[in-house]
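Note that one protein chain is taken out, while the other chains of the complex remain in position.
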Amino acid sequence: MFDVKYGLAEIVGKENVSDDSSAIERYARDESFTARMPPVCVVKAASAEQVQGIVKLANETKTTLVPVSSTGLHRKGDTVPSVPGSVIVDMSGMKRILNVNRQQRMVVVEPGVTYGELQAALASQGMEISIPLAPRAGKSVLSSVLDMEPRLNALHQWNFIDPLRCTEVVWGDGNRMFTGDGGMGPLDLSKQWKAEKWQVSGTGPMMLDFYRLLTGSQGTMGIVTWASLKCEVKATIRKTYLVPAGAVEDLVDFAYRVIRQRFSSDLMIMSGGYLASLLGDSASEVVALSRELPPWVALVGVAGFEILPEEKVKAQEEDISEIAQQFGLEMLPAVPGAKGDRVMSRMRDTGRKESWKATYKGAFQDIFFTTTLDKAPLYIDAMRELANEAGFPAGDIGVYLQPQNMGTSYHCEFCLPYRAADSREAEVAMKLFVKASETMSAMGAYFLRPHGMWAALQLNKDAKSAEMLKSLKGVFDPNDIMNTGKLAV
Amino acid sequence: MALSREIYGALEAIVGARNISEDSGVLETYRCAAAQSSAHYGPYDHKTPRPQAVLLPGSTEEVQGIVRICNRHSVKFKASSTFWSAMGFIDDDNAIQLDMRRMRSIEIDEKNMYAIIEPYAIGAVVQAEAMKVGLTMNMPGVGCSSSPLASSAGWVGFGPTSISMGCASENMLGSEWVLASGELIKTGSLGAGSGWFCGEGPGPSTRGVLRGFQGSTGSLGVCTRMAIRLHPWPGPTCIPSRGTVPAYKAELPDNFKCYTLCFKDWDDYAKGIALIHENDVLFLGHRQFNMFGRDLKTAMLKILTDPDGQLCDIPALVADPELKKVNDDMKIDIQVIIAGTTKRDAEYKDKALDKILELSGGWKSEFMLDKEMVDYVLMYMIRMGHKNLNYVYCGGYEGNFGLSSNLFVSARVMEEASALKRKWETETNYIAATGGDSDMGSICVIGGGGPTGWEFFTHFDSYDKPSIKGTADFFNDTQRWMLEKGLGLDMGHWNQDARHEDGHAFTQEEHDAIFSKAAQPLITAYQYKIRDIVNPKHLCGSYYRTLTPSKIGL
Partner (left out) sequence: MAFEEYRPMMERCSNCLGCKWIPFDKIKSQRFGENCPSIGYYNFNTYAVRGRFQLGLALLTKDAELSETVTKAIHGCTTCGACDVSCKITRYNLEPYEYNLALKAHAVEQGKLRPKQKEIIESLAKEKTMIVGKTRSSRTAWADGLGLVDMTKGKADVMFFAGCKASYDEKLQKVARASVKVLQGAGVKVGFLAGSEMCCAVRAEQMGFRDEFEKNARANIKLFADAGVKTIVTPCSDCYQAFKRRYAALGLQVQVYHVVEYIEKLIKEGALKLKTPVPLTVTYHDPCHLGRLGEPYVPWKGGERKILNQVHIWEPRRPRYNGSKGVYDAPRNVLKSIPGLKLVEMERIREYSWCCGAGGGCSETDTELSRWTASERVTEANATGAEAIATACPWCEANFRGTPDENGKTIEVFDIVELVERAL
């Protein structure tokens, strides 16, 4: 029987195909409750040509591929194979930043580029990339963007999937193309750049929105080998303020108003305990901060850029402060336990090896979905009740509400921290995770990014979408070799 | 050949006798004259085919019933909301036309800032309803008489406010479609009944099947409802409109500022626009009045703002030396509006704009600072209710060039493009001689700036056959020039591969011959496969470009 490792070795070189136990174990499971499934090997790809070769081989040999771009601990289950005989395609070594264009505010990155690496490269050109909340050091920008991780600045998220623009993709059928306006030119970036085409517009290029078939797909349609991303102008002044409250309901109308008036460079709502996890460097510090910090806090950022930055910041500080007062709140540079500039630094920290969420108890499970802000308190109440029923300490549950898409919807996240070494705690956390996911889904939560069990939860309620996704899978990955078993398709 | 009585009867049973017709006279009013609003196709002295019947469905269920019958009997169909452009009309002799006029509901979720709309809820009424609750929408550049649903589902949909609000595809949330197969799909958060608020997903976005850079122009089925994002409107709940027809003017509070920014050359223009893109200062930006032509814009502004003004006033106005100075001052110009959500916000943005002008060497036109002019422009630009002035000279208009989405590339070639048009204006009499440069368009085509669109307005007489033919010849010449410059497809030809001059569809073989030569033929080959899922019987015409996959070994 043909051993796929030999075919892979011919494509990437023997030294880049590994089946030793540490490599296998690294991908056989992740930090989620996903069932263990070891791959047969891990292959390190270094170029799009190699990726294409790997995909073609996989089609010939009916081998499942699981693409991975980030390093460090994975937590959503999408990097763990669902079927035996899978091969991990590790692109974390593809670290080229192919182009930085200040004039167009664009950058083109390979899958292995991390947020820290990208920010450093862009800073010299007076730019930065929008980020999610404190991504870990090994997080691939490309995979984060494809997974539609919520960005901090909803008001610059005109397109839900910003900053993603064009991509180069190797589809599951082995064909390679560019999506977006990149698809209208030759299949060669340098030729496009010579013609002053900078892969700025991500839609299409014609009537099919190819890149929207890749976002949220968990690697089930194809493998992206570069992406062009829209950059932000780097702020010359940046400040973060805190608006404390006793109940999340007290912050809802405030957030609505601030977003509606198009103020803030970033805004989110967090439970005090979750903020403590972000700020604390140890479990004990997290516990201590939790006691000091208010139960709820809105974190409001203001920033100035090239044009009259001080005036802009001052105007927004005053305006947002007035909005806070109208709702009986105060916008403060600090609260007991937290100063604005430390919060800001932690929010934007891209260098932590481990996720900040692990600081408290070492292990955690996130439940996240998309909703509108007015419904968030209902989900929060429901989660509290479920935690009490499950015997999980409700006060430990972190809550994070992040506006997206100019405020039309919100990312709603619950973090369930637990000690992995304590089997009872882990079991309680797992049961709560499952029960809460089911309950939230039944309440109408929208699992936009349907990882793990959420895929079935979401798609079982939406037969037509499920059918469409299956059909799309049939087009782009007819032999079902791309992350087989994921997304319930 | 008329529809069989069996098919007609089945369709009539769905919509009711009052909402279906096969009278030849009625059907004639559902043919597009390709010399009138053909939309990047033509112009041609020809009409699209006559439908076999026209139907007015009143609900999604009725649409689905109709489409199922079409599938059963292989009858082609196309739906249109307002019939503004050729795209909505059928392209086959064995086809029926759906007129979506009866589906026009609007529901607004004020708190979460979106509106759920049906096809015939035109931009003007959606905006009017939204303003009642302090909101507004991105009005597509085609004007408020068009359907925002159609703009989102069917075409591109950028407009003057895209800089602050995003373009149609960016404002698209959950949606409901009757696919050409007869199946009903709800996209995004709507699919599982969570609500309309999110247009993406679940996982991969099903909406990606139904529109890309441009919508599917009705060729994959019928979009029956859609949620579109709304945006804050820091003005009165109803635009106070005064003045004598047609010179209506708005009077808005001080947090609204309206300017015409002028630059000495295209390099400065590009610099200024790029700074504007990067700095969140504008509510709206549109190079609007240059559509009348470089030589005639201020004359037209004088005429339009004078209730007694007429086109015969043009020569005297153009010859007026004082007005000529103003016109020269505004040679390279763009209209902008600032709308502060608070007094401080307005003040900051106003100062920031002044700073941008200082950095880019631009200035504000004094002529356009006159209160009557400001109020006219505010009304015009916010409601986009005078978009149909693109037909003002004689009735025919089409857009061409397009240049490049890269502002800096377009800036470099602008004068050459202008000179090419001017050559046609002076050496032939096919197109109105408006002074070469008649570019108009949004300050950017997506939210936050970056890509731009540079459409030249070419005016001709849709009654004058040589003018129609000459305009088409002019577009062939601009296409030649665009290709020589490496600028790609001329805007006047964007839909030239969507239907033939006689209004009929392209065959698959013809499309294969075209798209097999594309730089990346996979694009249209995959579109073929998608069409097989969504529209297996190919019932909705050839605007949806496809390449038979086997032609490239797919």
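Going by the order they are written in, the chains are A and B; count residues from 1 in each one.
Operating definition for what follows: contacts are C-beta pairs under 8 Å (C-beta built on N, C-alpha and C of every residue); 3 or more make two chains touch, one makes a residue touch a chain.
Keep in mind the model is a prediction, meaning the values are calculated, not measured.
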Quick one: jot down which shown chains the absent chain touches. B
In the complete assembly, which of B:Gly193, B:Pro315 or B:Pro536 touches the absent chain? B:Pro315
Taking the entire complex into account, which one of B:Tyr397, B:Phe475 or B:Tyr544 touches the absent chain? B:Tyr397
Residue among B:Ala35, B:Ala79 or B:Leu317 touching the omitted chain: B:Ala35
Looking at the whole complex, which of B:Gln288, B:Ser467, B:Asn495 or B:Thr546 touches the chain that is not displayed? B:Ser467
Of the residues in subunit B, which ones touch the absent chain? 19, 21, 23-33, 35-37, 50, 54, 56, 82-84, 99, 101-102, 104, 106, 121-122, 124-126, 128-129, 132, 143-146, 238-239, 241, 244-246, 248, 250, 296, 307-308, 310-315, 379-380, 383-389, 391-397, 425, 428-434, 459-464, 467
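We adopt the following convention: only the chains that are shown with their structure count from here on.
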In angstrom, rounded to a whole number, how far apart do the mean CA points of subunit A and subunit B lie? 34
Given the complex with subunit B, which residues does subunit A contribute to the contact? 103-106, 148, 156, 158-162, 173, 175, 177-178, 180-181, 183-187, 195-198, 200-201, 203-218, 220-221, 230, 233, 256, 260-263, 305-308, 311-312, 315-316, 318-319, 370-374, 405-409, 444-450, 455, 458-459, 461-462, 464-465, 468-469, 471-472, 475-476, 487
Which residues of subunit B touch subunit A in the complex? 111-114, 164-166, 169-170, 173, 183-187, 189, 191-195, 197-209, 211-217, 219-220, 229, 231-232, 234, 274-275, 278-279, 281, 341-342, 344-345, 347-348, 351-352, 355-356, 404-406, 408-409, 445-448, 450-451, 486, 488, 519-520, 522-524, 526-527, 529-530, 533, 544-545, 554
